[in-house]
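Up next is chain A:
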Amino acid sequence: MIPALELHDVAKSFGPVRALSGVSLTVQAGEVHCVLGENGAGKSTLCNLVNGGVSLERGTMTLYGEPYRPSRPTDALAAGVAMVHQHFSLVPTLTIAENLLLAAGARLRPRRRELHEGLARIEETYGLSVPLDELAGHVPVGVRQQAEIIKCLLRDPRLLLLDEPTAVLGPADVDALLATCRRIAEAGKAVVLVTHKLGEVTRAGDSATILRGGTVAGAGPLAGFGAEDLVELMVGRPMSDLDPLLVASVDESATSREAARITAEPVFRAQGLTLSRADGTLALDGVNLEIAPGEIVGVAGVEGNGQSELVTVLSGAVPPGSGSFLLGEHDLTFATPRGRTAAGLGIIPEDRHHEGCVPAMSIAENLFLPRLSEFARRGLLDRSALHEAAARVIEEHGIRATGPSARMSTLSGGNQQKVVVARELALDPLVCLVAAQPTRGLDIGAVDAVLGRIRSAAQAGAAVLVISSELSELLALCHRIVVAYRGRLLGPVPAAAPQARDEIGRLMVGAAA
Partner candidate 1 sequence: GGSPSGSSGSEAGASKLRVGVLFPGNLSDDGFMESSYGGYQRLEKAGQVELAKIEQVPAADYQQALSTLAAKSDLVVAFGGQTDAVLRQVAPTFPKVKFVEVGGPSDAVPLANLAYYDPKQADGGLLAGAYAALTSKSGKVAFVGGLELPAIVNTANEFAKGAKLAKDDIEVLAPQYVGDFNDVAKAKQAGQALVSGGADVFGQQLNLGRQGLVQAAGEGSGSVISGPLVKECGSETGVIGYAKTDTGAALEYAVKAALDGSWKAEQKAFGVASGLGASDLVLCGASPEVTAKLDEIKKQLASGAITTP
Partner candidate 2 sequence: MSAFVELAEGGVRLAVPLLLASAGELVSERAGVLNLSVEGMMLTGAFAGAVGASMTGSPWAGVGFALAAGLLAALLQAVLSVTLRADQIVTGIAANALALGGTTYGARLFFTDGRSVPGFEPVLGPLTVLGCAGLAVVAAIGLLLSRRTGYGLAVDAAGADAVAADRTGLPVAAIRYGVVLLTGLTSALAGAQLALAEVHAFTDNLTAGVGYLAVVAVIAGRWRAWPTALACLFFGIAQALQFTAPLLGLHLPTAVLVMSPYLIALVAVSGLVGSSRAPAGLTVPFHRESR
């Protein structure tokens, strides 16, 4: 049988960075082929090569037996290759229908009827559908993700590349997506799935290639690997070295722990926070929450139930319609971001590209931007002190980069996230940490590091609020978990309770509301 895609000895560098070197890979038609690897291993680069987004430096590619060398995405599409990007590719100012119409190529008269037929077919085969008349920039990420996949499927591709498609989805959406992947493969096409989540790999994948530092660390049918083997190939150390709570997240079975006893007075107090959306509906509908020093509280829930809005209000990006937010003595309801930082509130934002960092600036600058005045000597900035401090953080947090002056944009997604986490944890004093999707897009080794740091921050006395779509992670990390449902917080559920998972599941669909 002719393989769908074959890469032989390919290489690609960006300036001094060797993103891929000597990578070979074979994907068969009718299978879901998983590409795994730690952050910066070169997974996105690999996908972009196949999709024509970056140009090949060395090596050969064949597609269904024929030599293949796309120089732009259009070539790839013409050859029957479609890709869902790690960062989206819908035009935000056009409606979803218009975006989908464009995917069929620019014609004078858009073929609306064909589009509707195509959508009906896709809904029938894969059970996917999206609202057509909303602006792409205005719908929740989950919907956008579906629109992306539909956009690809409309082209009826022979090979579908999915770069971390599950990173931004809630558990239900993840299930749907993995099911879709299987169906696409069963329809005889080839699927390349990039993911960090081993649970997904075992559920949806047929075979896998594991990358490490731009080279292939292992490859073959998944049946031949155990979870331990995969983790070891990815991060280069045995799974037993990792935090047990991570192992929990890999196995998706909660380990029961002692219920921690927190007795201190709460420092974090949110009372009756409300926020309305542009269309008048309530994104936050009276949020009440108290967190004591040393306590870790998790917010679970299906995407779009007010979690993102809660973070924007807490971070000061948007003032609440009513209610108050206090941190110890400080009323931060309407404080500026700077005021919040001064009061000891650290925030790890959900969208690290737009909010969390300045991609065009160096790691050192990104790490210390809010505290530059500490490096001022007689009015001037002491750059060597800045770089020394940054080098220490890079070392300490295991950030993979060429040095403190490396531009943030040249880091892989996971390493960017590590920089953000490092900066927020470095607040002194850290009274409270709000972490939104802190492990999104991180490899398992990095997740281990980040969760460990959040826990030690709590042990050092910070009140921690974690918003995450990874229920297993929350169960393993938090003392109690609340569930966001239509702008309110339901619960709490003690994480250590034996039926916590079921209880949370019920709350997520509003059962106890």
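In the analysis below, contacts are C-beta pairs under 8 Å (C-beta built on N, C-alpha and C of every residue); 3 or more make two chains touch, one makes a residue touch a chain; residues count from 1.
Candidates were picked such that all candidates are chains of the complex that A comes from, given by their letters.
Note that the structure is a prediction, hence the values are computed from the model and not measured.
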Pick from 1 or 2, the complex member that touches chain A: 2
Residue ranges of chain A in contact with candidate 2 within the complex: 51, 53-55, 72-74, 77, 83, 85, 88-94, 98-99, 101-103, 105-110, 151, 359, 409
